[in-house]
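Some chains have been omitted; the remaining ones sit where they do in the full complex.
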Amino acid sequence: MRHAPPAILTHNVSVAFDGKPAVSGISASFPDCAINAIVGPSGCGKSSFLSALNRLNESVPGCKVDGNIELFGAALGRFAPNREELRRTVAMIFQRPVPFPLSIRRNMEIPITEHYGRNRQETAGRCEAALKSVGLWGEVENRLDMPATQLSGGQQQRLCLARALALEPRILLLDEPTSALDPMAAGLIEELLRELKSQMSLVLVTHNLAQARRLADTVTFFWMKDGHGYVAESGPADTLFNTPREDVSRAYFAGHIG
Amino acid sequence: MTGVETQNRLAALAIWSAGLLILGAFTLIVGDIFWRGFSGFELGFLTEDPADAGRAGGIRSVLAATALILLVCLAVTLPIGLLTGIFLADYTAGGGRFAPLVRRSLDTLAGVPSIVFGLFGNAVFAHLLGLRISILTGGLTLAIMVLPFFIRSAEESLRSLPVSFSQAAEALGLSRLTFYGKIALPAALPGLMAGLVLGLGRALAETAALIFTSGYVTRLPESLLDSGRTLSIHILDLALNVPGGAENAYRTALVLIVLLFAINGALMALTRLSPSYREYR
Amino acid sequence: NSSSEDIEKARLSLTGSSTIAPLALEIAKRYEAQNEGLRIDVETGGSSRGMADARRGLADIGMVSRRLKAEESDLTAHLLARDGVGIIVHSSNPIEAITGAEVTSIYKRETRNWQALGGPDADIILVHKAEGRSTLEVFLDHFKLDNPSITPDVIVGDNEQGIKTVAANPAGIGYVSIGTAEVAIENGAAIKLIKLDGIEASTATVADGSFPMARELNLVTYGEIPENAASFIAFAQSADVNDLIKGQSFVPPRR
């Protein structure tokens, strides 16, 4: 009897900018229905690696991704027939919330109609469901036509989450999603992520070790050597935090370096 | 070094003086037009056609021709200008080595004397394409003249948008069409409008390019293939060729400036209606 | 379809001198009012363009604000009106009359101060027209002057500009269209027209032929004149438009 394939399986992935590698030789496996944290110091290529998973750095000039990526057991190309489909299925949330400078409603509607066609009722339904799932519905229900940029930082980030969730992704990539938010707002997002992991695979890049301790099921620890990042150690969260094998992980998790 | 404080004060003084100087020049020039244009101004000036070579009557037909020419100009400038602006602002759209060439061409075109555009429009649109001396020919010629300005300002306003918008749109799997149509252009609206105002201003002020293309006729235009004169040509003709035409020249200039204010105000009001406005002062 | 052809047929186009254009426009309006269905488009672009467009058939009738030269005899001129060119000085200048010899001497820079003519002690400021202007040609022709030998203080392009310049220079002298000058004086411009060789410079003396320095305002055609154009020219040359010609400060020719 075989296990279900992991949500994400990478083999020897490297990302280079203008020929200069930012990360290289990344082989990692992220299970479904789990929060997979990526931790490590600045500049070690966490964001670059994350963007490779939904081919978002393809539009960065001079950026080249090598290696194999499989999603749910299928090569990236077979998993999603085209880039748009891939982006819908593998959603991405950034450090700073990026609401479009439009109304809250338009922020939600534009991606929904793009992927599911123009159907007024279905769109409204999806929009409401997604906003409810991030706990924003009650707060904005009566002012959907107000500019999204007038929301607080935490609300904006939740709106961005809702915007992505409305497309029903199977994988959610998060690049330090709470590091620009105040602790209450960050707490709300953390709670949300815990709820979401029953439905999808989450990959969470974070600087905040405490956050990783609180949330992560698996941890992948990036470190730098020769000017580019690599995976120094990875595995279940417990193992990494309590009994890391490598010297560098031990020093990092004990707070001596990084 | 307390000299620093003095320096700061001197700098502030110089900067303020420059601002005041500009405002002064503006007041002087526009004030002069208002002063002279208002004396003896009657509403009939707007509803009657010119008579006695423009000395008598009003400027109804001239206003109509001006509006039509501007519309033709806009109909060409807006789509081509926005597309080219996107082309220049967005490297992935293809810019690369080609964009600097287009940009340089535009800068050069911006410096070509308008009389050359006039001769060109006359040769190509009026005669080669058989559009005659007409509102259409004038509008097309104006469009070529205004495009360099509009494109550069469209490029600038698109370029000033944070890249995170484009990134977020890509991450949501939106097409470029959706991104530009529904997100970037609405967000860049204030800048685009400012560019449009500048471009329209230039179009309204143009004479040399229009003498040969939209013409001199003061009859009320019935179609886009009729010839018609614009406010600026009317002013020029009254000032240069019609003895005793100065009064109506100033009145026409007054109308033109009020029109400019109105267009400016209307576009800004439009901008303010968009939810993108608050983000960008 | 045939109706659109009719419209094509009933179109008449004039182009050329910007001096004549306002007058032609008024004449055209009156003629259109009398001939239902006819459209006359008056365009401008200068005398030379008027001749060029007439030759190339781009316009039915050209407008030229001077007498045709010998080498331009392929065109047929139709005299529309006359425009006198008068000498102007600042209104504060006591000089009231001037002779041809004095003008020649001033423009050759032999006379340099108004005192020599009984005026104030002030250096004369010479205002001259730019090359290519028909007023200039009339002036040079009348005084048998050679343009390169003249070193003016100011060169101007149009009549309005000449008037503005003299009005701003109490010691200035210049020459402009008499009709235009009369209107400007009526509107309070600080200039005056002075007698030339004892003859009053006014539209009246131009009309009766006594004022010597004048230019022709012509309509020109090339080759066979279409019927439409011929009858318009006939109208433009009739006494029916005298009031319009006077209205534009020009002088109707003796008919």
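Per-chain numbering from 1; labels A, B and C assigned in written order.
Throughout what follows, contacts are C-beta pairs under 8 Å (C-beta built on N, C-alpha and C of every residue); 3 or more make two chains touch, one makes a residue touch a chain.
Keep in mind the model is a prediction, meaning the values are calculated, not measured.
**Q** What copy formula describes every protein chain in this structure file?
**A** Every kind of chain, counted over the complete complex, yields A x2, B x2, C x1.
One rule holds in what follows: only the chains that are shown with their structure count from here on.
**Q** If every chain is a node and each touching pair gets an edge, what shape is that graph: line, ring, star, complete or other?
**A** Contact pattern: an open line, chains touching in sequence.
**Q** Taking CA centroids for every chain, report which one is farthest away from chain B.
**A** Most distant chain from chain B: A.
**Q** Counting contact pairs per chain pair, which pair wins?
**A** Result of the pairwise contact count: A-B comes out on top.
**Q** Compute the distance, rounded to whole Å, between the mean C-alpha positions of chain A and chain B.
**A** 46
**Q** So what's the Cα centroid distance for chain A and chain C, whole Å?
**A** Computed from C-alpha means, the inter-chain centre distance equals 81 Å.
**Q** Between chain B and chain C, tell me the centre distance in angstrom, where each centre is the average of that chain's C-alpha atoms.
**A** Result: the chain centres lie 35 Å from each other.
**Q** Out of chain B, which residues touch more than one other chain, so two or more?
**A** Residues of chain B touching two or more partner chains: there are none.
**Q** Please output the residue numbers of chain A that touch at least 2 other chains, ranges allowed.
**A** Counting only residues that touch two or more other chains, chain A contributes none.
**Q** Where on chain C is chain B touching in the complex?
**A** Touching chain B from chain C are residues 13, 18-19, 21-23, 25-26, 39, 41-45, 58, 158-161, 177, 179-180, 182-184, 186-187, 247-249.
**Q** Going by the contact rule at the top, pick out the chain B residues touching chain A in the complex.
**A** These residues of chain B touch chain A: 91-92, 162, 164-165, 167-175, 178, 182-183, 186-187, 275-276, 278-280.
**Q** Touching chain B in the complex: which residues of chain A?
**A** Interface residues on the chain A side: 54, 56, 59, 61, 83-88, 91-92, 94, 96, 98, 100-103, 106, 110-111, 114-115, 145-150, 160, 163-164, 167.
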